[in-house]
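All protein chains but one are shown at their positions in the complex.
Entry: subunit A
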Amino acid sequence: MSAACLDIRNLSAVLANGQRVLRSVSLAVQPGEVRALVGESGAGKTMIGKAVLGVLPSSVHIVEGEMLLEGEDLGRLQPKARRTLIGARTALIPQDPLTALNPSRRIGPQMTDRLVRILGWSGQRADARIRQLLDEVQIRDPDRVLRSYPHELSGGMRQRVLIAAAFAAEPRLIVADEPTTALDVTVQKQILRLIAQLQREHGTAILFVTHDLGVVAKISQKVSVLYAGKVVEEADTAALFAAPQHAYTRALIAATPRYTDPLASLKPVDEAVLAGLAAEIAAAEQAWRPPHG
């Protein structure tokens, strides 16, 4: 079996006050596979993505565990080598397409910059590549878009631009952090379809962060369910929906609105389940000792 594209083993991270935000997280993304990471707000989904991409906030420290990117242990690399590796093999599709683009730079240079300056492509090759990707995300007037400033584009357009930019350098792994949350509902579906399509065509592995089980079902082959920084269940997507093992997963599925009957199904996650989880996590916290004292 070839190495996983991303292999996170037993990763724990703490805040300055010692509180754990990631609790011995293990998850793997195989090459070309989409793994969804679901969980409610504050569960630590973004934290995992940032840990992989090497942009954790300075207040968060990794205290144990490994992250392997195509078999290379990120923790063992020198900072510069790590940056280079992450830059070459990964990309991010962010949640908010407005703040992810620099407001005072035109789209064109923002997109080609990375290819030219980091990967050393010629300007011409980078330009051709970007236009090809803009075509793939169904932008029909690339000249106008490339000349625009971010605020001159709609939210959906901006997200297309970011998707194109993410795929442009052919990364092996893309972290998509709730890429549709900031968009309105009609645009959400198109963007999701685009990501799925480009993922298939380019064979890129994606760690897809979301809190929407509907999205999980549409896009992923594997799922990890995260609660309070802990992976409580992981499974094939189909298996998870058919037979959820953990009480929290069952509650989450039950709490997801269905289009057939939106109001009736809008109920919060069961209190008893949450109490059970809290006890489970408290027990784990009791047992856990940070390595090296």
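Definition applied: a contact is a pair of C-beta atoms (placed from the backbone, for glycine too) under 8 Å apart; a residue touches a chain by one contact, two chains touch by 3 or more; residues count from 1.
One rule holds for everything that comes next: contacts and distances are computed from a predicted model.
Enquirer: The complex lacks one chain in this depiction; which UniProt name from "Switch protein/serine-threonine kinase", "3-isopropylmalate dehydratase small subunit", "Succinate dehydrogenase / fumarate reductase iron-sulfur subunit" or "ABC transporter permease" does that chain carry?
Expert: UniProt protein name of the non-displayed chain: "ABC transporter permease".
Enquirer: Check the options A:E40, A:E66, A:D113 or A:D270 and report the residue that touches the missing chain.
Expert: Answering carefully, the residue with contact to the hidden chain is A:D113.
Enquirer: Out of A:R76, A:R125 or A:H151, which is the one that touches the chain we can't see?
Expert: A:H151
Enquirer: Which residue, A:S41, A:S104 or A:Q286, contacts the hidden chain when the whole complex is considered?
Expert: The single option touching the absent chain is A:S104.
Enquirer: For subunit A, which residues touch the unseen chain?
Expert: Residues 53-55, 83-84, 86-88, 90-92, 94, 96, 99-105, 110, 113-114, 117-118, 149, 151 of subunit A touch the chain absent from view.
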